[in-house]
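These notes are about the structure you will find just below.
A single protein chain has been omitted from the complex, and every remaining protein chain is retained in its original position.
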Amino acid sequence: MKVVTGVVGNDIHVVANRLIDLSLRARGYEVFNLGVNTHLEEFFDAVVETGAEVLMISSLNGEAEGWGREVPLLKSRYSNLDDVIMMIGGNLVVGSGNTEDIVARYKKYGFDLVCHQMDLNTGLDMLQSLSEERGIA
Amino acid sequence: MKVVTGVVGNDIHVVANRLIDLSLRARGYEVFNLGVNTHLEEFFDAVVETGAEVLMISSLNGEAEGWGREVPLLKSRYSNLDDVIMMIGGNLVVGSGNTEDIVARYKKYGFDLVCHQMDLNTGLDMLQSLSEERGIA
Amino acid sequence: MSLLQEEREIILSNEYVDAFDFAEVAEFVSGASKNLFISHHFRERDKMLVQPRGGFPTYEQQYALYEFFVDANVDVLPLTVDSNTRLNDYATAKKMLRLSEENDMDMLNGYPLVTHGYRTTRKMITHFNKPVSLRHGTPDARLLIETAIASGIFEIEGGPITYLLPYSKNFPLDKAFLYWKYVERVCANYSQLNEPINRESFGPLTATLVPPAITIVIQLLEMLLSLEEGVKSFSVSFSQQGSMNQDIVTGAVIKKLANHYAQQIGCDDAMINLVYHQWMGAFPANEDFAEQLINLATVIASMVGADKIITKTRQEATGIPTKEANAKTVADTQYSLRILNGLPTVVDEEEEEILTLEVRAIMEAVFNDPADTLWRKVFNSIKNGIIDVPFSPHIINQNEMITIRDARKNIRIIERGNVPIPERCYEYERSQCDLSKDTTSIVNDIIHDIGIMQ
Partner (left out) sequence: MSLLQEEREIILSNEYVDAFDFAEVAEFVSGASKNLFISHHFRERDKMLVQPRGGFPTYEQQYALYEFFVDANVDVLPLTVDSNTRLNDYATAKKMLRLSEENDMDMLNGYPLVTHGYRTTRKMITHFNKPVSLRHGTPDARLLIETAIASGIFEIEGGPITYLLPYSKNFPLDKAFLYWKYVERVCANYSQLNEPINRESFGPLTATLVPPAITIVIQLLEMLLSLEEGVKSFSVSFSQQGSMNQDIVTGAVIKKLANHYAQQIGCDDAMINLVYHQWMGAFPANEDFAEQLINLATVIASMVGADKIITKTRQEATGIPTKEANAKTVADTQYSLRILNGLPTVVDEEEEEILTLEVRAIMEAVFNDPADTLWRKVFNSIKNGIIDVPFSPHIINQNEMITIRDARKNIRIIERGNVPIPERCYEYERSQCDLSKDTTSIVNDIIHDIGIMQ
């Protein structure tokens, strides 16, 4: 299964990104890692180009909220992205916030899995369950 | 002006007692320091013997509450103690408590000045005001 | 029946004690879990052991406190005894316990162990199955110690000097020595049944400007008095003094000399450990600051290389801490110990030499006392001021030694009184301080030095 991953926006926190890369490979995924400082269009373009089943976005520095709001509009400009599993994790707000509220908000932006300050392995387990559910594992 | 002072009960915290001794003398009082581990009767006996105008009790280890309750009964057994300024200070409860409640309680036990966790000099200034008020300074 | 056993029977036939079953207690100790013995943990440990302080009036409160401590990953549980029991005033303790139970308000500043008795207390101790340390401050601790060991408490703090000079106004000193001789022998005897009972001396003393030479001498003497009676596991201790370097020097000298003197009396088979107390003097009222102080103490304990640390709480300035605050310190201290890596080795040869000379000179003066036994030599040395503890409330203490802090906050002896500080050391100590000031400013400096952490 193909995964496009990277860190969204003007965010350069790379450590998690390196670990995600390692972990995805260890779990047998084919990884296209766009690295840090990746803008939304680049993510969507890469998904289209690679035919990835999963888009896994990280955000650490608090920018995600700003970018998240752009997702619905931008996604609507691409066709054939409806089946892609959209996943986001890291620190999803500036400052601290209530996880339930945050999850609800990001689901509205179009994400299937929202992993605010969640341990990486828990997040990857969730991905596995969801892909099995959707019969794409 | 004569002051009887000491630390009440099974309390052996001596540091404040030494400083109180020094400070009272520096302010010109004649001091009868009974030291630590002094029981209520010893205080009252000393006031009677010396003819002191002030009884200044310290309690640091939290025992005061237990002894305070005995004051009204014991004091009633002595005559001529009504004009003595009764003062208590230090840590007046076990654990932490609300200062207002503590002051009210100790006033009921018969203390004129209640200095819970109060700076020594503030307490001694209060003593001065009160004695001036009562015309015994 | 031995003399000791006769004495034991008299002490334990007391209106405050339910029938004491010697045989049952011996059986209990013989079969007790190794986990209850701190001496066992000292041998097996790979990290500094963390022990809080804490005692509450009722059984239920103490039990709840232990639950909190265990959640916070405690290594050694404390049982701190209230101040009435400490002064053998069991009647008041009993009354205040009843008041505490009835009024939902604490009328005791610790756990009245004798009042609760060993049958009740043992249930709690064996339930938690952790080593428990008895903290009291009692000159006559005979009844208390019997009750403690029978309860499963296998570490006993204190000693005839350290639990007398800071803790009592006029308890007779010779009595204290004899009562503690009893305690040592009871501990030594029980030690033969299972792992050794650990004895720990109380190095902090009055926690107020006590110079390291006095602390160390008293630690060594209590160690010798205990080993003499057959105790096989002993902890010397001291508390944070205000200067990191002075603490490190103190730790090095006390370790070196403890082994030296233990060997001198042929007791090298005993295990000697070092315990460090987080700051024991006047605390800052600001609770956030108190935490910084506590954390600094943990760092210093590591640099000192202590085997156990005894903690304080953010509420120290206010009153008996809540179980929450107390458990928080334990968790924080364990975390700090975990992240304290790459500690440098510090050696200050000059300071070590001065301190060693001081301690050896005082020890020699004590040994040279003409009395026939060590305890009588020590007794005489306190009476004549060869040993002098600043800020002791006890009437027998000379109170002639004057100490003050130098610019680096080391505690320095500026008046030695009758303590035989060697000339060279005395000059060195005084040379570190500004002695040109008048008496009033020196008194003000002392007041300031007491409140140095506030």
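For clarity, chains are labelled A, B and C in written order, and residue numbers in each chain start from 1.
The working rule: a contact is a pair of C-beta atoms (placed from the backbone, for glycine too) under 8 Å apart; a residue touches a chain by one contact, two chains touch by 3 or more.
None of these values were measured; they are calculated from a predicted model.
Here the chain not displayed is in touch, across the complete complex, with A, C.
Here the missing chain is touched by one residue of C:Gly242, C:Gly319, C:Pro390 or C:Pro420, and it is C:Gly242.
Of the listed positions C:Lys34, C:Arg360, C:Arg376 or C:Lys409, the one in contact with the omitted chain in the full complex is C:Lys409. Per the touch definition above, the residue from C:Glu155, C:Glu200 or C:Asp332 contacting the chain not shown is C:Asp332. Residues touching the missing chain, restricted to subunit C, are 242-248, 284, 286, 288-289, 291-293, 295-296, 298-299, 303, 328, 331-332, 335-336, 339-344, 346, 348, 408-410, 452-453 (touch as defined at the top).
Against the chain not shown here, subunit A presents residues 9-12, 14-15, 17-19, 22, 35-37, 61-63, 65-66, 91, 93-97, 117.
Basically, only the chains that are shown with their structure count from here on.
The greatest centre-to-centre gap from subunit A, using C-alpha centroids, is found for B. Averaged Cα coordinates give subunit A a centre that lies 57 Å from the centre of subunit C. In whole angstrom, the spacing between the mean C-alpha positions of subunit B and subunit C is 31.
Centroids built from CA atoms put subunit B at 69 Å from subunit A.
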